[in-house]
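Of the protein chains in this complex, all but one are displayed in their positions.
On to chain A.
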Amino acid sequence: MDCMVTGGNVKVLAKAVHSLSRIGEEMYLEPQEDGLTLRTVNSSRSAYACFLFSPLFFQKYAPCRNPVFRCKMTVKSVQAVFRSLSSLEKTVERCHIELNREKCRLTFTLHCKHGLLKTHNLSFQDSESLQAVFDTDSCANVLRAQPRLLVDTVLHFPPSLEEVSVSVSAERVWFRSHVEEGADQSRAMLTELCLSAQEFEHFAVSHPTHITFCLKEMRGLLMFAEASGLPVSLYFDEPGRPVVLSLTDSVLEVSFVLATLSEESPPLNHSNSSAERKPNPPPPDDFLNDDIDSYLIAMETSELAGGSDCPPPPPPPPPCDPGVSRHRPREGEEEEGEQEEEEEEGEETETGRPPNKKFRSLLFGSVLPTSSQAANQTLRNQEVLASDSEEEEEEEEDPASP
């Protein structure tokens, strides 16, 4: 392969690499006819990111046709090429990416001002094709907003927060901190933000839903989205099915596929979210309603005789059946069977415990092609199955059903 990126697009490429580095350790690079893809998946395979740069993004774009080339390398090494974004913008005029087959190196050459050349020869490994299969068209809920809106939204959540829950109704979206049921749950600050549908460019909720996913990856995407100014679309369905965040431009397509928690373990902080999918999250009138009596709380104050009239705290809602909404994605690949079984066993042993964090793996078919001739075939076969679960399999494989 041989391609050339110029001007502001170098920074876009750099931002993409930085964004990928927030998710996975390895970057999969695949020059295809329809453009260059950079992909990554996180170690637990619950998050996948893909950037597709169309040939028009490049000043020159020539993928390898014969044999087809694809590789993976540590994302850190690529990040090193684009280390400083600010100096990149000031000094780099062009970036040339070329495959050196003899030395088995991928060469990144940065053409800087004053004729300075910076060359990075990166080693790589042959790799499988990494691809998540997801279908955004079938998603029940689609939201699209300017990146600023979502950036401002996640800013309210502490950086240490791992997961966020999103609830949608016909007119509103709620973002909430998701805190694991655990020891220091009572010590954690819980944050909730409500946005009106009017703030979105597009707001189509066909059934109210409550999903939970990792915030870190979303922050990674937003970092890129904010820099590019492209509106962000969110596609999602019921809990347990992946949420897809995407950006589209004439020369660029970005998709992040994030697993969502498959069980609705009701967050204790919101009294009216029950175990079943509750269509209507609490309206924000808690704030709008100014009657002080609604804030009346009666709490224990040991010395006070009258203080004991407080009702005991409501019992925690019973943990819901861990198997209720599990979707078992279809496996695309035989060779993957072993790995899959291991995963299943792991889950089976867990079923006795209360339903805690269970992100469904997005199940990426991944097999190292024995030789590059098989490449074209593997591309067809080794698709990653993200959302395509099948009902019968679900029942059969559900380890929780007795």
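By definition in this document, contacts are C-beta pairs under 8 Å (C-beta built on N, C-alpha and C of every residue); 3 or more make two chains touch, one makes a residue touch a chain; residues count from 1.
In this text, contacts and distances are computed from a predicted model.
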item	value
Absent chain [UniProt protein name; select from "THIF-type NAD/FAD binding fold domain-containing protein", "DNA-directed RNA polymerase subunit beta", "Protein BONZAI 1-like isoform X1" or "Checkpoint protein"]	"Checkpoint protein"
Sole residue of A:195, A:218 or A:258 that reaches the chain not shown, by the stated touch rule	A:195
Contact set of chain A toward the excluded chain (per top definition)	149, 155-156, 158, 185-196, 198-199, 268-269, 271, 284, 286-287, 292, 295-304, 306-307, 313
